[in-house]
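Only a part of the assembly is drawn; its chains keep their places, and the rest are absent.
Note that the chains take the letters A, B and C in the order they are written out, and that residue 1 is the start of every chain.
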Amino acid sequence: MSGEDLDLTVARLGESRIPSPMSGTSFVGDDEGVLYHSHWMEMQAFADSNRRPPMFEMAGPREKIFFDPSKLKCGIVTCGGLCPGLNDVIRAIVLGLQHHYGVKTVFGFRYGYEGLSPRHGHTPLELTPELVDDIHHEGGTILGSSRGPQDIGDMVDTLERLHVGILFTIGGDGTLRGAQALAQEIAHRGLKIAVIGIPKTIDNDISFIDWSFGFETAVSEAKAAIYAAKTEAAGYRHGIGLVKLMGRESGFIAAVATLVNPEVDFCLIPEVPFTLEGFLAALKARVAEKGHAVVVAGEGAGQYLIPGSGERDASGNIRFGDIGVFLRDRIREDFRQAGLEVNLKYIDPSYMIRSMPANPHDSAFCLLLGYHAVHAGMAGRTSMVVGNWKRDFTHVPIRLAVSQRKHIDPADKLWNNVLAVTGQPRDM
Amino acid sequence: MSGEDLDLTVARLGESRIPSPMSGTSFVGDDEGVLYHSHWMEMQAFADSNRRPPMFEMAGPREKIFFDPSKLKCGIVTCGGLCPGLNDVIRAIVLGLQHHYGVKTVFGFRYGYEGLSPRHGHTPLELTPELVDDIHHEGGTILGSSRGPQDIGDMVDTLERLHVGILFTIGGDGTLRGAQALAQEIAHRGLKIAVIGIPKTIDNDISFIDWSFGFETAVSEAKAAIYAAKTEAAGYRHGIGLVKLMGRESGFIAAVATLVNPEVDFCLIPEVPFTLEGFLAALKARVAEKGHAVVVAGEGAGQYLIPGSGERDASGNIRFGDIGVFLRDRIREDFRQAGLEVNLKYIDPSYMIRSMPANPHDSAFCLLLGYHAVHAGMAGRTSMVVGNWKRDFTHVPIRLAVSQRKHIDPADKLWNNVLAVTGQPRDM
Amino acid sequence: MSGEDLDLTVARLGESRIPSPMSGTSFVGDDEGVLYHSHWMEMQAFADSNRRPPMFEMAGPREKIFFDPSKLKCGIVTCGGLCPGLNDVIRAIVLGLQHHYGVKTVFGFRYGYEGLSPRHGHTPLELTPELVDDIHHEGGTILGSSRGPQDIGDMVDTLERLHVGILFTIGGDGTLRGAQALAQEIAHRGLKIAVIGIPKTIDNDISFIDWSFGFETAVSEAKAAIYAAKTEAAGYRHGIGLVKLMGRESGFIAAVATLVNPEVDFCLIPEVPFTLEGFLAALKARVAEKGHAVVVAGEGAGQYLIPGSGERDASGNIRFGDIGVFLRDRIREDFRQAGLEVNLKYIDPSYMIRSMPANPHDSAFCLLLGYHAVHAGMAGRTSMVVGNWKRDFTHVPIRLAVSQRKHIDPADKLWNNVLAVTGQPRDM
């Protein structure tokens, strides 16, 4: 993306006039920007034409804030599938509000957007520092989650009724679209409620964000499944270990897990199409050569091969055919037809991956993510998510974050290194 | 079992006349027995009637051995499904033969009994101490495995051709029956080849043996799956986490894993029948009460409920209906019919459990198991397995080990403690 | 021990007349015994002479109990050093009292015996099922601990004042002696207070007990330290990795950890004396041969070599010289004097081992240990500990448990297998 017409402006509820209670800190100026481009070849055009290059607003504590901490009430909601680090983020927001600003009241809405809709009758939890202090040791979310949208008006009614000043929404693409709609309705009603998103995508596929929480943990946890696949494959004649990993739109988990576990012989991802014939031929060749093979398939790989894939579920996410089960059956059939023995073991570790606690890397990352979400909310930003760009935390307008998915470019380094590791054919 | 008519005599190839090369060791006398009964109430009858109580031959190094170590060649074969510790046992046999007796030639037959049959064309590996020294760090079996029997005559031909004096067979029920048949054919031909079994049952369901290798590791590794099930269940309204664990005939893994992970609400095992209605009613009650529930099902539980369960596979093992998939579908249907929301996540961690390396407990156990197998073989025992009884290693005739499966007694402590932990109804 | 004059009788507070509220359980009869001897050679003498062999009382629920559950109050105290599983045992006692018998009030005395002495001013915690439900996920003890004795009269005063009927003391040798003194004072005063010990020895060195909780976890956790020692040793010319493991009186942790981690070249334990010269000569030879070496030393090994070892600390435990630091310095000096390069890394992982949560094996074991302690107390037993013998839970008089330490017999199998694994000289 050239960035020529990129509008990275983040919405504000109004002017920040209240002095921050934080002391001894280096505050971030509102004009500090994190450059969108980090390569000279992209930046040069701006330099040559004397135009200001596109940049993200830098996240961090501001000297003047929008909300009066002594009167502020906040809310947190977690939506969609589980992801390592959810509890870390909840905890960081609660402790950040308390330690940095002295904000005392934080509502934890139960079971996703359901908890904001009076129709479901959930009572919010009151999130105190004591309550959240140890929750990051466990996976999942103490708030519970659900999929799918709720009535926007209903939810804003709840925020008004509870006098919530900042709503933190932790969720993926659908959730962020919901957050955007909430911010629009809030603006429409002329309310001063900030909506700050913390992007949750275990697949790391949200655009304008380098890294999302839970992804590192997912890659780490995938190791056990790939190890099992390799061990089973090597333990039998013509053994094949097939592992399905998460990644509906983008194959980052499958690709990075392949770099980590070079015993993988084939990595299949949504971004790189293949024909069943091409894949099966390459697989048979590898099994003939090595005696066994390990295949890792991202959830969204080869969807076009599966009959009846493509509908939408309650959250509006596209329903996927099960590439794991599909390949399992087709591989067995193919070997059988070729008169070859095959010992295929299929492993689907998804629930065992996404329900784990954050690993130390993600744990530190979630802490900072939550802190920066707090700073952004206190400074009156809204309809934005906290991003991470070139190792800096940033403010990203939700409209941009949901405008497109982030994908692996098959011509770029990551995929080329995957090919080097697996030795699989570039085209199958 | 009263033990009244228990014949624990182990077959011998002949008299042991060769002095053991082991020095500085306490040898075990041939008349040392490990009492079958350890409770006074069982032993009293024998005391009262002045009869000698039943006892296992104690395993361990003998002062006189049957084989001349300088001329001996041995073979090892691993059969059936993967189990943590296979490589530990292979390693212990090779190193035990070498370090204790100076035996140099050990063949590793490839891919189970296939490797003993000339029809499959596998060449045996030569297992040197250097080759096996580090193999216990990895799961699986470096020899490879396969299921199902091979022609007994063919296999004995191979042993004769390679001048194998002791064959170590590592496998489960079917494998041990095969070993027994080998020993019979060997006896029939008048050969002096010992067949020593190392009982492999991750389910811990071989009779006359307290503990089998891999079981502890399996229980440990099940923790992650149950944790995931709990986290997923608690993360959604009416969440249900369903985990299928190994245990076709006996529910030891499911039961002990339940003691270890008290978040389990229902433990279903083959030994304790239940009706689908009874289970579903109890499950709905628990979900209504707690908001979510965790169910652990041993592979062989409730087989009578599943249409079309009961055939036999290549190894002669009974083919099982998939209780996990069956319950998953029936639970969802039942909640739907009751007009209740349900968020069920099904986890089948079997391949991720059985392919792991042995944990430290099993690692030490496998080392000693392999050493004792070596001592038994050198002493000319045959058609036996190495057992463990009341914390002593023992010699157990194969005919006894395969005579019946070991089961959980629903009236006994283990199951009562499981019920105490889960709070599930005794009868469902 | 021949067992000729072994008195395994356990003290009782009085006759059990109250029907147990447990239902559907197989109760254990008071006359059911677990035979002390499990080998025929030991048992034969009793059979020949028609004498009743020695046996432990079998642990488990009784049909009639001594205490009225509806009126009973209990107490728990944890003493001495941390050990994996302490929280599991606390939890099992509280839940066992509640679930099996409906006992509601359980006091948790703080910081060991200090919590029973009014002089220290600690208020006991009230241990509810909710409070303890998740504590086994963490190492340490939620009650806190301390070393050393307190005034016996003071402590019994506290028990009387709080109307405690059963005191569960979780601790080692010194703690159990304290428990015995408490039981004596209680008897002296004519009170009906049961004192039930749960033997805590990470070193597994309490007599008349096969296995103690935390030991398996300790052996498992030692793996990382030995791995580090091996990696550091192999990473440098003349590298030596030296690891000190727990085991003041007995070397079980060091010995079993050596079986688990065969990269160990030398295992030093209290039971097997060595000279510094002999050890250093063997070490130099091994380093010359392999390029590096790994040494594991139990805490109590070679104490006679260390100047100034032998005093007693506050708990009456003997103070030990630090064999790790001693060997570190002497090895370096010895190589230097021999003109040899040496790269020695010393690792003392003790605190990192003993503070870990119980592993799954110990977790299940602690659950059953706690349950059996509850059954014993409810049945009016006193001045006893819950033991484990030949895989059965037993009642063991404290006087026996503290009468001697359990040691490794250098002539027996365990040590011989250690020598086989390390290849170290039998005599150094």
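The rule we apply is simple: a contact is a pair of C-beta atoms (placed from the backbone, for glycine too) under 8 Å apart; a residue touches a chain by one contact, two chains touch by 3 or more.
Source: prediction; values computed, not measured.
A.B. asks: Assuming the complex is a homo-oligomer with 3 chains given explicitly, what is its full copy count?
C.D. replies: So the full homo-oligomer, as given in this file, consists of 4 copies.
One rule holds in what follows: only the chains that are shown with their structure count from here on.
A.B. asks: When you check each chain against chain A and chain B, which touch both of them?
C.D. replies: Common neighbours, chain A/chain B: none found.
A.B. asks: Using just the Cα atoms, superpose chain A onto chain C and tell me the rotation angle to the nearest 5°.
C.D. replies: Value: 180 degrees, nearest 5.
A.B. asks: Can you check whether chain B and chain C touch via the same residue numbers (shared by over half) or via different ones?
C.D. replies: At the contact between chain B and chain C, which are copies of one sequence, the residues are largely the same (over half shared).
A.B. asks: Can you tell me which chain lies farthest from chain B, using the average of the Cα atoms as each chain's centre?
C.D. replies: Farthest chain from chain B, going by C-alpha centroids: A.
A.B. asks: Any idea which two chains share the most contacting C-beta pairs?
C.D. replies: Max contact pairs: B-C.
A.B. asks: For chain A and chain B, let me know how many angstrom lie between their CA-based centres, rounded off.
C.D. replies: Using C-alpha averages as centres, the distance is 42 Å.
A.B. asks: Report the inter-centroid distance (CA atoms only) between chain A and chain C in whole Å.
C.D. replies: From the centre of chain A to the centre of chain C is 47 Å.
A.B. asks: Could you state the distance in Å from the CA-based centre of chain B to that of chain C?
C.D. replies: Computed value for the inter-centroid distance: 29 Å.
A.B. asks: If I count partner chains per residue in chain B, which residues reach a count of at least 2?
C.D. replies: As it turns out, chain B has no residue touching two or more other chains.
A.B. asks: Where on chain B is chain A touching in the complex?
C.D. replies: Contacts found on chain B: 82, 111, 114, 138-141, 144-146, 224-225, 227-229, 231-232, 234-237, 345, 347-349, 351-352, 355-356.
A.B. asks: What does chain B use to touch chain C in their complex?
C.D. replies: 24-26, 29, 31-35, 37-41, 43, 46-47, 50, 52-53, 55, 58, 60, 96, 99-100, 133, 210, 216, 219-220, 223, 256-257, 259-260, 262, 359-361, 363-364, 367-368, 371, 390-392, 411-413, 416-417, 419-421, 423, 426
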